[in-house]
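Note that this complex is displayed minus one protein chain, with the remaining chains in position.
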Amino acid sequence: MVDINYAAPDTLDKAVALLARTGGAKVFAGGTDVIVQLHADLIEPELLVDIKNIPEVRSIAAEKGGFRVGAAMPAMKILDHKAFATAWPGVIEGVALIGSVQVKGRATIGGNLCNASPAADSVPALIAAGAVCTIVGPNGRREAPVETIVTGPGKTSLAKGEIIASFFFPARAPHSGDCYLRLTPRTEMDIAVVGVGVSLTLDGSGTCTAARVALGAVAPTPLLVAAAGAALVGTKVDAAALAKMAAAASAACRPISDKRGTKEYRIKTAAVIARRTAEKALERARAN
Amino acid sequence: MAKKAHVTLTVNGDEYEALVDPGQTLVDALRNELQLTGTKEGCSTGDCGACSIRLDGELVCSCLVLAIEADGRRIDTIEGMANGETLHPLQRNFLELNGLQCGICTPGILIAAKALLERNPDPTETEVRYWLAGNLCRCTGYDKVIRSVLAAAAEMRRA
Partner (left out) sequence: MASILEKSGFNPDKKLKIVGTNPVKHDGPDKVTGRAKFGADLMLPGMLFGKVLRSPHPHANIRSIDTSAAEKVPGVRAVVTRADFPELPFGTGPGDLSRNIMAREKALYDGHAVAAVAATSEAIAKKALKLIKVDYEVLPHVIDVRDAMKAGAPVLHPTLRTKGVEGAADKQTNVVERLVLAVGDIDKGFAEADVVIERTFDSQPMHQGYIEPQGCVANWTDDGQVDLWCTTQGTHVFRDRLGEILKMESAKIRVTQSEMGGGFGGKTGFYAEPLAVVLSKKARRPVKIVLTRSEVFRGTGPVSGTHYRVKMGCTKDGRITAADAELLFQTGAFTGSMYFNAPQAMFTRYALKNIRTVSYEVVSNRPKVNSFRAPCVPQIVFGVEQIINELAEKIGIDPIDIRLKNAMKQGDTTIYGQTFGPIGFVETLEASKKCDHYRSPVPKGQGRGVAAGFWFNRGGDTTGSLTVTPDGSVTLMLGTSDVAGSRLSISMMAAEELGVPLDKVRAILADTSSIGNNRVTAGSRTTFSSGMVIIDSARKVIKELCRRAAIIWKVPEDGVVFEDGFCKPASSNVGEFAPLSIAEIAAKTSVSHGAISGHSEMNVTGEGPGFGLHIVDVEVDKETGRVDIKRYTVIEDAGKAIHPLQVEGQYQGGAIQGVGWALNEEYVYGADGRLQNPGFLDYRMPVASDVPMVDTVIVEVPNPNHPYGLRGVGEVPVVPTMAAIANAIHAAAGIWPDSLPMSPPKVLDWIEAAQKR
């Protein structure tokens, strides 16, 4: 923790250049994970590249009927954005659980994703929402779905020098709803034992036309469970469909036993939380 | 060893200058460089809230901010909460309703509660409890903490 340097560039290009040039450089946004890791000697970066002075990563705006959210927007600012909160209540639920108000004053969804914890609370909701990352790096810009970013605990698919600049949330179809629920021993200040994000769309008759189900904390990475979504599509999201979806969610789990929960407990409760999340998303879809 | 950086911090309206390590946290700088020890450090991981401060108005844990990031920015700590000899209604209600026992979590809770009441002058008990979930208190069981915040809010609405 002693020998580090700090830079706060004001453009993405400068940030990318610093990251690409310096051996042990690390992107520094909200800092709520990086500072903890720094002081626990878990990481020893030579350079922290603070991206908070870059306007592009610190904005939230309507785009093509959807929203573009800067990757380094503090969680509290996202929660306070009324139009976004109305469109994506499930994403808001995930973001709201990232930590205390104090932590959310700093923490960002870009950081929550790139810290690459399987239990990150905003990530299953982002995946369910179909959010797409805009990534800037030494070779220019590219886009990638959120579910492709985390490749293992603490590991991402980002190349050296790459930064996630923003997330694009597509326009919402009518009768759509999303939700994120998690299971933790406490009400707050906890890491998910199981987290589930669900986003679904109904047609005029109430039949599900699209559904995405994502799980957190039950595998080395957050999971997009296609079979769980498929179990809902074409149904009225009745009890039988929900049970099938929950079973698919449970079947996708590849958890470990650790201080936060046993393998068996996670598998069992993933089904329960998946069902409850889908029920809430359904309720929202019907109300929209 | 990396060179220390010069920072200018505006704390409770007063300007301070300090030399800080790039990896040094703001709570460390406040306490050890500026000798403002009202901000407490209970965990250094953002889990207890004892180091709560305002950074450009935003409620944050000062253990999760680098001092170098705060260069040129406005910081509000517990030392600036009272107006001269006049305590803030939150401070007074905590005293009168026994909202503190040992007092170590109190500065952080007061700072957090003030931020809440600025956003929401009439919070419910549940809203206060969730807002303060990031501030651990081991003495009180929270009952009198919550009552003190609600009483201060009611008093401030009447004023």
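Letters A and B name the chains as they come in the text, with residue numbers starting at 1 for each one.
As a working rule, a residue touches a chain if its C-beta (ideal position, glycine included) is under 8 Å from a C-beta of that chain, and two chains touch if they have at least 3 such contacts.
Because the structure is a prediction, the values reported are computed rather than measured.
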| item | value |
| --- | --- |
| Contact residue for the chain not shown (choose from A:64, A:82 or A:186) | A:186 |
| Which residue of A:43, A:256 or A:272 touches the chain not shown here | A:272 |
| In chain A, positions touching the absent partner | 1-2, 40, 183, 185-191, 193, 258-262, 265, 268-269, 272-273 |
| Interface with the unshown chain - residue positions in chain B | 1, 21, 23-24, 28, 31-32, 35-45, 47-48, 50, 77-79, 81-82, 87, 91, 94-98, 100-107, 110, 125-126, 128-130, 132-147 |
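The rule is short, and it goes like this: only the chains that are shown with their structure count from here on.
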| item | value |
| --- | --- |
| Euclidean distance of C-alpha centroids - chain A vs chain B, Å | 29 |
| Footprint of chain B on chain A - complex, ascending | 1-6, 8, 30-32, 35-36, 38-39, 48, 50, 52, 74, 76, 99-103, 105-106, 187-189 |
| Footprint of chain A on chain B - complex, ascending | 1-2, 5, 21-23, 25, 44-47, 49, 52, 55, 58-61, 63-66, 68-69, 112, 115-116, 130-131, 133-135 |
